[in-house]
Every structure is written in C-alpha cells, then in structure tokens.
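Since the structure comes first, as structure tokens, the remarks are kept for the end.
The complex is shown incomplete by one protein chain, all other protein chains being positioned as in the whole.
Up next, subunit A:
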Amino acid sequence: MTDVVPKVDTVKLTIDGIEVEAPKGALVIRAAEQIGISIPRFCDHPLLAPAGACRQCLVDVEGQRKPVASCTQPVAEGMVVRTQMTSEVAKKAQEGIMEFLLINHPLDCPVCDKGGECPLQNQAMSNGQSESRFVEHKREYPKPLPISTQVLLDRERCVLCQRCTRFSDEIAGDKFIDLMERSSNEQIGVFRGNPESPEDDAPFNSYYSGNTIQICPVGALTSAQYRFRARPFDLVSTPNACEHCAAGCDQRADHRRGKVMRRLAGDDAAVNEEWNCDKGRFAFQYTQATDRLTKPLVRDRKTGELREASWPEALTVAAAGLAAAKDNGGVGVLTGGRLTVEDAFAYSKFARVALGTNDIDFRARPLSGEETEFLGSSVAGRVDVTYADIERAGAVVFVGLEPEEECPIIFLRARKTYLKRGLASYAVAPFVSRGFEKLGATVILTTPGAEAEVLGESEQLREALSADGAILFVGERLASVEGGLSTAARIAEETGAKLAWVPRRAGDRGAVEAGALPTLLPGGRPVYDPAARSEVAAAWQLDAGVLPSASGRDTDAIIAAAKAGQLGALLVGGVDPADLADPQAAEQALDAVGFVVSLELRLSVVAKRADVVLPIAPAVEKTGSYVNWEGRVRPFGTVLKTAAMSDARVLDALGRELGLELGVGDVAAARTQLAALAELPLPGTAEAGTALRGSVRVAVPTVAAGAAAAPTSGQAVLASWHHLLDNGSLQDGDGHLAGTARTPVARISKSTAADLGVADGDAVTVGTGRGAITLPALVTDMVDGVVWVPTNSPGSTLRRTLGVAEGALVEISTGGTKS
C-alpha cells in the first residue's frame, strides 16, 4: 500500500537568525530541533500534549514582552525567535528557571539512579549557573515513597514537570497518580487513605507504569528493581526486541558483568513509539533462575535419573533415540511459541528433513483444525495491517482479544487514536474489561462460544467493519470458538475490512511463517501441494520424495498419539504442559512416549520427564528475530555473550549427529535459507523471498458458527483470558512486577451472583471433574450464566486445575475450600 503523503501547510520563521520552514501548528521547540538547536526542557515530551509546566524552555520571541515557553508556543509566519544561543534574555531566563528548579532539589546525583543520564543534571550543566544564590535549608520528605511495588518516588527530587501524571492520563489511561497538595507542598502522589487500612490505598498499578520512570527527567521516579544496582556509565546498552508478546516492542537491554540490569523501551515510531509495558520492561530475571540449565542432561540407564552429560554424549544419545523412533512410530515435534523465527525454521526443517514428519506444531494452547487452516489461508505471508493502520482505521473490532491484557501496544495505539479522533472500537466479549472501557469500546456482551454467531450476525459490527480502513482483530483465543475464525475471514471479505490475527506470544507469528505447523511449509506453502513441496525440496537440495507429503498432526493430535503409544518419541521445545488445553493428557503423553528430547532453558515439567535435555539460550544470549502480529520482522542481537546455544544451533548439531547438514546453526545462514522461501525482510538477506511462488494458498476455512454451551442450574460457561502479569514462567523472579498484577477474581453477573447468593468478595468456586478454583466474586455487568476467571494467575491456574478451555461448562458454587 502506498501512503499518500498529505500536503502540509508550512510557515516560515527565523530561529537564531536561521530561516526555518515548519509545519503550521508546530511548536517552536520542535522547529528549533529541525535545525539542530536544542532548547533545554523538562516537561516537554513529543508524545505528550504540551503542558508548559516547568518553564525551562523559555525563548525570546520578537514582539513579546516576556520570554515565551517554546514547548507551548506554536510557530507563526514571520516569527523571530531567539534561543539561548543568540539571546541574553533567553539565556538568562533559562538560567533563572534552572535556579528555581534547583532550590529544593537535593543535588544528590552521586547516590541517584538517574545520575549520569539525567536531563536535570545535564541541563543544569549546560544551561544553568554554576553557583546558586539559595542558601536556605532544602525541603525534605520521607523517602522513597513506593507508589507501587515497582515505582519509587523521591519527592524532593521532583521538579513537578508532570510528565508522569500526563503519561498515566494521556497514554495509559490509568490516572492513579496526580498532583497532590498545593503551593510549596505540591507533590506527586497516589491515593492513600487510612493508614490502618492500607488495602484501601490505590497504588500506581498500571501495566505501563515503568514508562514514567524512563521519562522522568529527574531522579524522582526510580525502579524498585534497578534502584542502586548500577550506574548508567557502567552499563553496556544493546538494542533488543521484546520476547514476551506479539507486539514486537523495540527495547534496550543494559547489562553489566554478565547480567542484564534493566530494560528500557526503545524508540520505534512504527511499532511501540517510545513505550513498552511493564512485563517487557521488568520481566527478564527468569534467565537467572536457579533451575536454569547450562549443561545437557541424560537419563542414566542404571539409576533412571537425569544426570549431567557432555554435549557429545547428549547429542549422540538424543540422535540415536530419535533415529530409532523415526522408524518406530515417528517423532512428534512441539516447539512452543517463544522461538525466534530462525529457531522455528530450524525446527521446521529438522522435522521434515531429519525426522521425515509433518507432525510439528508451535501451538501450546487450545487450538483447532479450523485454526490450522486459517493460519494458512489468512495469516502466513500476509502483511495487511500495521500499527499505523489503527491510526487510520474507521473502526476496530476485537474478537477473542482483550488488547490491554494480551497485546498492550495495540491497546496503546487504539487508545491514542480514540483520544485523538474518537476511534470507534467494538468488542465481542463477556464483559467490558478495563481495557475496553479505556477505549470507549462498544462491547457486545457475548457468552464464550457464541462469538462466531455474534460476529456473523451483528448488523452493528457489519456496519463498523464496512467503515473506511476498518480492522477486525482476532485473538488466538478465537481458535477455540467453533466457526470463529471462519466467520472472521468471511466477514472481513464481505465488508472489506482488514483482518489481523493477534497471537499472544512473541514467537507465534514467526512459527507460522517458518512452517512450524503440520500443514504448512515455510512461507505458508501447503504441505499437500506438490509444487510447494518441490520448491522447498529444491531450496533445501533434497531428493524428490524426501519431504513428507501427508499433512501432520497438530499439538492435540500429537499428544493424543503419544499418549496412545503410537509415537516413538517427542521432541519438545519451550512448552509448558500447563498451557495446553489438557495438561494432564500432555503429561501422560510425556510419560507414555518412549523417548523425549527436551530443548529447554530451565528444568521444566517437560525436561524433568525427558530422556535427554539440551540446554538452550534465552533471548538475551542469542541473535535472532521475532515476527510480530503485523508480520514485521523484529531482529535483535546478542546482549550477553555466553556459551549458551540457540535452539537452531542445537538442532543443527543434532542433525549433524544424524548425518545431515541442515545449515541452520548459524543465524545468517538460517536467515538466508528462510528468506529464500518466505517473504521476510530478515537482516542480511537482500533478496526478497519468493513466498507462494507457483504454489497455492490454503483455502479459507468455512466452519459454521457454533453455539455457546447451555448451562443448567449450578453450571456456568467458562470465560477466561490471561492477565498481562500472571504466573507466566518468563515473569519468574521479579516480585516487584508481580506486586502490580491485577487481583484474580471470579466475575459473574448480578443474576448469577443472586442465584448463588454471593456478593462482591464472597468466595465462588468454579470446578470440573478434575479440580476446582476458588476466588473472590466480583459482580460485573456481564452475560448471565458465565463465569470469568484469569487463565494462569495465582489461585487460578485454569487449565492445570480444571483441565478445560474457555467456552466449556463448569460447575459453579459458593464458597468451598480451596482445592
């Protein structure tokens, strides 16, 4: 799609004697930046509305009696501006303001986290006076004040620029911090009520709160996780892509002495702008977990226990076991959704070439055959929707996706557009979540299972989707709704709306492109298509007939086959059985199958059951790329150079052990191979891919819309999604982050609550034949006969405890003891 660059009206003005042409309405401070003149500032932030709160940016404007704040002053034709570079007035004004701002500032830079990267420190040096005339005692406050478990406030350092309060209001929509008190006591604060009942306090529990630490231009807001742990000048910074979700945020990892000390949001205008979510920022300590694997493990024949082994031994044992299993039932490959696209490609190739199977699936969650088709027809190779499209969309519709919880950057873009021009959002969901509320979304309250029906029949949605540039976002959860994805594809086609599939994990989309699916080869090529197979065979220099032609089994089928003793072995990447539709079945499968090879970071449930465990590198210790929900490649380099190997390198070595030269061990080589098959602009691959050349695309699924289950008395339909911050294993090790997670509750409607005889806060038990979850009730405006609980939060491990997915019928009762 070619973007038509709209013509901008411009005006001419002079800044420091230099003529500048700036867009009409631009701010003087931005116009000055255009010609490389930097005016000192604190409150000004290009992504926040002008505030003029700190007065540091004063400049001299001809014809104005007093110096003018350049961050609030729009340019005008013929305006003559003099900054501190050419005007004594401006220079003196700025020095005066700086002196004011420093009256109460403690100048404790030597013990402040911000010291060394502090705009106040820097600008006091560049635009302030070396001597202060103030000799009075400075204001003191008890410090630090935790405004949440992860953000600490040192009030005496604050210059009241209000970047943090403006961010939480304008960007995140979480106005939990504000300017409290007045006059010389004015201070940033959260609501604190009675000291005796701290549970009534309202801390800064925003999913985006870490951004305020990053944009604080002084050291007033610091990170509990990072406080006093390093100095900026001792850190080595590496650009990095976030490994947590499909948003694809650009990030920066700062490390020192072999450890990542902190992560910051990167600046990518096309994706995350300058923000990220707290999970991306703070959840990185999992790589230092005590159960991190660094050496291969092999199950000892005599003791039956796992013991450390050398790489050659482990690879030999693994190769032998896989080779034996290949001819004896075959090997199923479960890769998980956390892989880089290069690693996913390695699994894809390894499965086909080394194991001769299409039994490979990246999906570690409830899934469906309909979804498998949909991924081929409507996801692989498609780059139809971008973040920028949200800003242009006539309307957006979310089905099976709660954007704030499941893809926080989509939420930020939608909210930005909602605030800017009232973007109309619609959602098909069981209740109006906080995210939907902040988007002003029209929510069609729907019982899980009935989404397809609603989407297919709602005139309101059809109309919305017919709007110019409308986008239909479907989440991975829609896979478990019969006919959900078929209906989405059909409605998008009929209305002309763009369709975007948003998975939850960073590696999901890349795995689709790399062909880590039972029916798709790299580049979205259908396994069943001979032309597709011969293209891939040619690229991989394989003889005809080497590539398996039968469609493989998906995750559920692989597990069922393994459980039934039909598979010889399982090769498992980073998969947690607890994420699967039926964790019990998965564990039984692991027990039943003759041979398990686990490529793992930590001694996981799978690794513990494996015959050979091969340790692999976490994202920070390898180079690779994620493909985000847009289909955009997010390459990143190695942050920490360690001996740890990527999945691809391990698979390459395993391949060699089997006598094969897969050539995927080296990232550059893997990229070249992948780029030859898929349209992915991977770094270092100048050639655009040849995706789908001469090959057919999988047909769009046409499954009819199913109906929601009908609960009888004492039953409810289960609704659920993951909280952004939950029990996810990549969040292990950071208590500060966990402290800001939303409290797990069981949401039920008023009438459901009345039937049960419970009120807010009373215990509600949700159970199946397998187990039960007890959570405090939260009476919510939602569909009757439905209970919503978080998927994987403390006290609510849905799949492990209940063994069911969304849309299932569950028993619901009052109270009960916690199982």
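Just a few scattered comments:
As a working rule, a residue touches a chain if its C-beta (ideal position, glycine included) is under 8 Å from a C-beta of that chain, and two chains touch if they have at least 3 such contacts; residues count from 1.
Simple rule for what comes next: contacts and distances are computed from a predicted model.
Of the names listed as "Xanthine dehydrogenase small subunit", "1,2-phenylacetyl-CoA epoxidase subunit PaaD", "Phosphate ABC transporter ATP-binding protein" or "NADH-quinone oxidoreductase subunit E", the one that matches the UniProt record for the absent chain is "NADH-quinone oxidoreductase subunit E". Within the whole complex, the absent chain has one touching residue among A:L107, A:M125 or A:L179, and that is A:L179. Screening A:N194, A:T303 or A:Q541 against the full complex identifies A:N194 as the residue touching the chain left out. When the missing chain is restored to the complex, the residue among A:A202, A:A269 or A:A704 that touches it is A:A202.
Residue in contact with the omitted chain (choice from A:L47, A:A76, A:V89 or A:A320): A:V89.
Interface note for the absent chain: among A:P67, A:G475 or A:G803, the touching residue is A:P67. The omitted chain makes contact with subunit A at the following residues, 58, 65-67, 88-89, 91-93, 95-96, 99, 133, 135, 174-182, 189-194, 197, 200, 202.
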